[in-house]
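The complex appears here without one of its protein chains, the remainder shown in place.
Here is chain A:
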Amino acid sequence: MNAPLRRVAISVLVLFTLLIVNINYIQVVRSEELREDGRNTRVLADEYSRERGAIVVAGEPIALSTPTDDRLKYLRQYPQGGLYAAVTGFYSVIYGATGIERAENPLLAGTDDRLFVRRISDLFTGRDPSGGDVVLTLDPAVQQAAMAGLEGQVGAVVALDPSTGAILGLASTPTYDPNLLASHDLDAVREAAAQLEAADPDPRSNQAISQRYAPGSIFKVIVSAAALENGYTPETVVPAPQVFDLPQSDGTLKNFNGSACDPSGQQPLIQALTISCNTAFAQLGIDLGEDAIRDMAEGFGFGREDLAIPLDVATSTLGEIENGDQLARTSIGQQDVQVTPMQAAMIAAAVANDGVLMKPYLVDQLLAPDLTVIDETDPEELSQPISARTAEQLTEMMTSVVTNGSGRAAGIRGIQVAGKTGTAENEGPDHNWFIGFAPADDPQIAVAVFVRNGGGTGGDTSAPIARQVIQAYLDAQEGR
């Protein structure tokens, strides 16, 4: 019986090795993922016993921890209520953390490796360990103008500094008060969450970066960019019929309100963009071909799955294009094109920044608890979809949109604004878009405004909000 016994002994060794390999996998490989799972309340309970760092905008905390008398020693508070909810997210005993609260959690909680030396010294000095501060790139004037403009609508505003990618404003409506979810009264928190859950859409869903919608005519900026890169100029005359016959089917594609773009059936490219001529861009898309459109879109950030600001940004896509009909509809931003308001703002920002697309970012600095800077974001170039020359021509065309075309409502006296409107068809009332930047000759701010099912046009619903945001930022810059 000894031979099988030895084999049993070896089998036991194998079984136990399996166990140890498996716990290695869980406790080492998956450790971080499991530790940081939002449902894992362990770390949270531990974190509540320390003073969490603040989230700071323009020197003022928009999220801070204050001492309490109850079991959890610190309460998270958001002095501005719902104003910054889309950025900060919430920090809840029950529901974990979202937004910056989650993305920068290690530093805020004081567990970040960069605070290691300090933690060691805390151990010896008996000082309670505390977290570091996160300083954001947001501008309060921009954020307030954006939220005020969106009031009563479902929508989003994203404002970028085109030369760096710094996010100046990031608003999503409807918003919610993160204080309600951060409360230590758990029943109240559950009730608040149930109310948010019941609302449509859930205010916790971030319209600016997590939701994607058909862009409509703002996509024509990308088609124009592809055209300009392929030998067209703003003055190149393109066909612009009253009705565009779809190549693969009996269907037709019309202009907004069914009007003619030009009595002659053709017009210069700049004019086509200015009045947002659907038939012209459908034909242009087919002439340029799918690859040219797709490459240009990807240059502007479409298809990027790893974009984090540091909040995850949903991937904007063109969708599959199977035939000429679909290519025609894609070229006017319909069919399966899906973009986030963040992506829309990136299009405007790249044009504004001489064709160079900067990586958008929210976090300007990370501060240690003693307020020394331990990290600072360096602006990073993502890509250069178009040449500086093309960017200049596009700026000229987009300025024409605001001066003479569908985007007049974005115009500001004394300042040249460049932009493009979009009115996207969908199952409900039309989505209303506007992307743009100003001043056109020296861009300081690029914005995207999105109003879900606004029902009007991009020009009359979204452009005025963009104007308010741009105006607020330029005024604030002047005041400084």
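Note that a contact is a pair of C-beta atoms (placed from the backbone, for glycine too) under 8 Å apart; a residue touches a chain by one contact, two chains touch by 3 or more; residues count from 1.
Just so we're on the same page, contacts and distances are computed from a predicted model.
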Undisplayed chain, where the name is taken from the UniProt record, one of "[NiFe] hydrogenase maturation protein HypE", "Cell elongation-specific peptidoglycan biosynthesis regulator RodA", "Anti-sigma factor antagonist" or "Putative ABC transporter permease protein YurM": "Cell elongation-specific peptidoglycan biosynthesis regulator RodA"
Touch residues of chain A, complete complex, unshown partner: 1-6, 8-9, 12-13, 15-16, 18-20, 22-24, 26-28, 30-35, 37, 39-43, 45-46
